[in-house]
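After the structure tokens below, expect a handful of questions from me.
The complex appears here minus one protein chain, its other protein chains still in place.
For chain A:
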């Protein structure tokens, strides 16, 4: 597999910094606006792009991403639009890893095999599905595996040592550590608890990069997480910018992402 994800994490590591993983909701505010936002993420220095698939019932999301889902669906975004956005992105940015993130129902509606094949054809590198835990892996995991698309798993503060091996079994691409028990866009966890959690995950995860997200808003927070994790995810803060500036959001997104990237660059090296 031409593995953009592992290549990118390796490159960041070689540069002595954490990867910057950025999330936006696809089709927000309209399907036609997303390409410019994605380009702004890349231009600002994002390493990995998470493209959110809008869903009517985003149960794990706070108000920022809920509203983005509503804007996107309100303008008529279809699953086909998401794949068209991904396909065009892949043509413009052959090397930037792209991950689709969303909820189970839109992913399995036409069958997991259909979804996995479409994702592969669109140049998507991985899938993050919020509501398919390892217990229901059969719903999507095998289809992604067959298609050669990474299944990115989530670990949380409630994932204890006994459960972790089950989460890691079949996880690929990277491991997404949700640093707070809660929904997106709310408070951030204390740096000390993140550090401890990442150390615990690293002990079991082998070479799988550990990426930390939920509640990260400021360059300082990103830098603090960047000191201990392989990557840091920023989502709601970017989605808020799109929410405020609509189809004019790209330059604001780019400037904000550049500030995050700058903070990751200038971090003190740990010995």
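One rule holds for everything that comes next: a contact is a pair of C-beta atoms (placed from the backbone, for glycine too) under 8 Å apart; a residue touches a chain by one contact, two chains touch by 3 or more; residues count from 1.
The criterion applied here is as follows: contacts and distances are computed from a predicted model.
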{"item": "Undisplayed chain, where the name is taken from the UniProt record, one of \"Dihydroorotate dehydrogenase B (NAD(+)), electron transfer subunit\", \"Tryptophan synthase beta chain\", \"Sarcosine oxidase subunit delta\" or \"Peptide/nickel transport system permease protein\"", "value": "\"Tryptophan synthase beta chain\""}
{"item": "Option from A:66, A:236 or A:254 whose C-beta touches the chain left out", "value": "A:66"}
{"item": "Selected residue (touches chain absent from view) among A:106, A:141 or A:173", "value": "A:106"}
{"item": "Of A:86, A:178 or A:225, the residue in touch with the unshown chain", "value": "A:178"}
{"item": "Residue of A:6, A:25, A:118 or A:159 touching the missing chain in the full complex", "value": "A:159"}
{"item": "On chain A, residues whose C-beta touches the chain left out of the figure", "value": "55-62, 66, 70, 73, 78-79, 103-110, 130-133, 135-136, 139, 153-160, 163, 167, 178, 180-183, 186"}
